[in-house]
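Working notes for the structure below.
Omission of a single protein chain aside, the complex is shown with its protein chains in their original locations.
Labels A, B and C are assigned to the chains in the order they are written; within every chain, residues are numbered from 1.
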Amino acid sequence: MTSVNLRSDNVAGVAPEVMDAIIAANHGSSPSYGSDPLTDGLNAKFGALFGRACFVQPVFTGTATNALSLSLLAPGWGAILCSETAHIHDSECGAVELQTGGAKLVPLRQSDGLIKAEVLEEALTQTRWGNTSVAPPKVLSVAQATELGTVYQPGQLAGLADLAHRFGLKFHMDGARFANAVAHLGCSPAEITCDVGIDVLSFGGTKNGCLCAEAVVCFDEALSEEVRYRARKMGQVASKMRFVSAQLHALLEDNRWLKFAGHANAMATRLSTGLSQLQNVELLHPVDANEVFVSIPEAMRSALTSEGFGFYDRGGGHVRMVTAFNTRAEDVDAFIASAARAQERGDQ
Amino acid sequence: MTSVNLRSDNVAGVAPEVMDAIIAANHGSSPSYGSDPLTDGLNAKFGALFGRACFVQPVFTGTATNALSLSLLAPGWGAILCSETAHIHDSECGAVELQTGGAKLVPLRQSDGLIKAEVLEEALTQTRWGNTSVAPPKVLSVAQATELGTVYQPGQLAGLADLAHRFGLKFHMDGARFANAVAHLGCSPAEITCDVGIDVLSFGGTKNGCLCAEAVVCFDEALSEEVRYRARKMGQVASKMRFVSAQLHALLEDNRWLKFAGHANAMATRLSTGLSQLQNVELLHPVDANEVFVSIPEAMRSALTSEGFGFYDRGGGHVRMVTAFNTRAEDVDAFIASAARAQERGDQ
Amino acid sequence: MTSVNLRSDNVAGVAPEVMDAIIAANHGSSPSYGSDPLTDGLNAKFGALFGRACFVQPVFTGTATNALSLSLLAPGWGAILCSETAHIHDSECGAVELQTGGAKLVPLRQSDGLIKAEVLEEALTQTRWGNTSVAPPKVLSVAQATELGTVYQPGQLAGLADLAHRFGLKFHMDGARFANAVAHLGCSPAEITCDVGIDVLSFGGTKNGCLCAEAVVCFDEALSEEVRYRARKMGQVASKMRFVSAQLHALLEDNRWLKFAGHANAMATRLSTGLSQLQNVELLHPVDANEVFVSIPEAMRSALTSEGFGFYDRGGGHVRMVTAFNTRAEDVDAFIASAARAQERGDQ
Partner (left out) sequence: MTSVNLRSDNVAGVAPEVMDAIIAANHGSSPSYGSDPLTDGLNAKFGALFGRACFVQPVFTGTATNALSLSLLAPGWGAILCSETAHIHDSECGAVELQTGGAKLVPLRQSDGLIKAEVLEEALTQTRWGNTSVAPPKVLSVAQATELGTVYQPGQLAGLADLAHRFGLKFHMDGARFANAVAHLGCSPAEITCDVGIDVLSFGGTKNGCLCAEAVVCFDEALSEEVRYRARKMGQVASKMRFVSAQLHALLEDNRWLKFAGHANAMATRLSTGLSQLQNVELLHPVDANEVFVSIPEAMRSALTSEGFGFYDRGGGHVRMVTAFNTRAEDVDAFIASAARAQERGDQ
């Protein structure tokens, strides 16, 4: 039986180049807790990537990256504005609330996962500023790519940033799939981050071929002290950190991060193109990055499952497929073919 | 020049057997966030080790293990009694205070790193119980092996447990070097944990040859819900958890965890035996596990450093050496020889 | 010029009987921090009120009462279900998130401020139980009276309680205006609290004639240790507590709490009856307790304001009036008359 698992991009394993880097890092002894040369080299590596000095703290998971990033920007008595579909709000078990010391997450209405400037403006102007019964907005957090597989244009981010800054908010980007966004836009990484006023970026590695490597990228170097201590306080400072940093180096070298993400995006497009030609399959959101959301009939879902194709069932007839750095075109095609067969059989 | 780094056991790399297990885990796709078969198998593996059902939560670091373990046992309004040398108190940047929601750490007087029953009893009887100005003791936490390289005898732990339970405290063990303690005692793992009333054990893997793998071992299975959610809230739930769990499996298989620790212990004994024969070198604590604490003359310290031997300078003429699973006997001997040469030269 | 302030019930002063009790408590010395006889007598007083043993912790404010109550019931890794209009969610600046150690508030759809059983059931059945990315519901919190001035019937509460208990949730009641609810229902206090499974009640005093006195009423006496320590940790344990407890005694004596609330309710009914006879004034919610929500024309709002009548402008043409223990019937009538004049003038 086929076994093609598109349930998430984190069901994939580790990219060979990343694994090789882990193995290569395993020689001799090395200073612990981040004093090793590989970790030391991360600031320069990311600095070159963004064309700008920055401070990089490697951590283990996406939830940690976001909670740590937001704890740098949001005071415990403030609020964080985010999309109602934000991962930080509905899928991280309140990590942000704990690690910030009680900050309040305020979900905003979204369209295809994107926060529109007018929605943000409405939220900011309607805030009862100065009334201590309501935690004042202090941070705007957007996901790029979003949780619904769409990607903000640089101009949209600039518009949000203008609003955020006008009201005194800091700006955070959840980049669990940052590479997919950059690959989609074909822009420079800086164009959608530091250039538009992002203060801290959660840079994702694990979904893009790493084993357990994410990075908190601080474009304000004044945060370098706090980020290090807070990482420790969260149990996110690896004693053998060279093995985490090695993954990030491997990912950035040879432009691999974009190649991996570009491949995943292409596979998602291939999948959505194929599926959307089927009757009864409705594409729910534009496919900018590596996620495909469709509405499909119950019988088609069953058929796919029984033929060994994995996806994420979101209820209400909606399913999500996520492609990864190593998703194979033939598997995508087999997925489409299985769905097509179900349709031909008249599965309802 | 020689390069023998005994600064800590976490300057060592990853044991080949563990690395092989990581590589072996990297095939195909696998459910994420701990739903994979390797993670699923941990409860049975540790259950067999301790001869008792338990729930195991893999996490990335020792600080995370301790903070998570203690958040299960200590209410935010309680106090945690520990040794004044406890890692949780002086070396984890207040992780416990944050992750427990404000619990108070109360350091107790220690002897060679060990809390004596009479000291614990004095603390418990002198507590102003019921006076809300003082956070009431709710947990006793001991390190086994201790931060000073000593090991509690089973009877000592039983004595502490009796006292703790009589006053209604839970009992936590920081086992960052648990393997070294078991190897030293030659006892079963259960004898110094569940059999004496330990509620939750921080089981260390990273210092003992893993890349980034520790385990919160709950002997009270009723904690299995809470530990999973709290781990997530701390950003400690690996999306590709199979690679963390694979490390723990590799460590436990073939009794490797004890072989590795036994070797490290033997190297520490070899080192302390050699050094203690030198005049002007004073052994500061018994060497039960894999740590050696000595007082040595300044000139000897300089000579060792200049000859490429690494150790941890604790100030006041005191240094610490820690041996690991892969410390070589010839390197230990070279270390001793270097010290001996310094002494012969009359280095002060 | 008239000055009738119906902006909230906390703009009122202190009832004379309560002030007298404060003055009477000011003789001689008294043990501090709650060891005084007045505080000691609270358990019996509330026990008699509810016909059931309970433990009572006096605190200073409504926000403190709610945050403290919920910290007893909700683990930091859990979620608290509440109405989307809940004061704990939108008007307490994230106090609950901080004092619980990061619990997540999940707002539910409401009708006139009330959570319907089917809405709760839908939320509970659709929860992805066991998925650690989502904080699991552990507490249901309802306000009685609600923030929109409506009151749950005992049967409605019993229905919610059944659901909550079936899914393992604790049940909290925000009774900032509990007296108004009891006065409206004409039931016993127990019928809508301990009898239907409320675990902890936030009992409000300040809005009902006290200076600064609220009570956390624990129907589960096992919480008596935790509530005392947590109150201290929040800075809510008065050193001269006799003066807080004296207020609660004065409120409960002679059935004053119900007389005060009954009067406030009657004034609200008088106001809503009068206003709803005016054209262009639309009553937005049933007036069960002491709050009146209406939609009125802009010009009428301006006229009322310019004539010295205070109310709370909620935006969008909606205003709120709240009556108190000392609201005078002639002032209510004057309010109505002012609105009527504005209508006659054709104010738009």
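In this section, a contact is a pair of C-beta atoms (placed from the backbone, for glycine too) under 8 Å apart; a residue touches a chain by one contact, two chains touch by 3 or more.
Being a predicted model, the structure only gives us computed values, none of them experimental.
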If I'm reading the header right, one chain is hidden. Which shown chains does it touch across the whole complex? A, B, C
Which of C:K138, C:H172 or C:K207 contacts the chain that the document leaves out: C:K207
Hidden partner chain, touching residue among A:P31, A:P136 or A:P189: A:P136
Which residue among B:G13, B:G76, B:G204 or B:G262 touches the omitted chain? B:G76
If I consider the whole complex, including the chain that's not displayed, which of B:I23, B:A117, B:V134 or B:A340 touches that chain? B:V134
List the residues of chain B that touch the chain left out of this view. 76-77, 79, 90-95, 97-99, 101-104, 126, 132-135, 315
What does the interface between chain C and the hidden chain look like in terms of residue numbers? 3, 5, 7-8, 10-14, 19, 22-23, 25-33, 59-65, 67-68, 92-95, 98-99, 206-207, 211-212, 229, 232-240, 243-244, 310
Residue-wise, where is chain A in contact with the chain that is not depicted? 33, 71, 75-78, 100-102, 132-133, 135-136, 225-226, 228-233, 237
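We adopt the following convention: only the chains that are shown with their structure count from here on.
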Which chain's centre, taken as the mean of its Cα atoms, is farthest from the centre of chain C? B
Using only Cα atoms, superpose chain B on chain C and state the rotation angle in degrees, rounded to the nearest 5. 180
Which chains touch each other through the most C-beta pairs? A-B
So how far apart, in whole Å, are chain A and chain B when each is placed at the average of its C-alpha atoms? 34
Between chain B and chain C, tell me the centre distance in angstrom, where each centre is the average of that chain's C-alpha atoms. 50
If you average the CA atoms of chain A and of chain C, how many Å lie between those two points? 41
Touching at least two other chains at once: which residues of chain A meet that condition? 92-95, 98-99
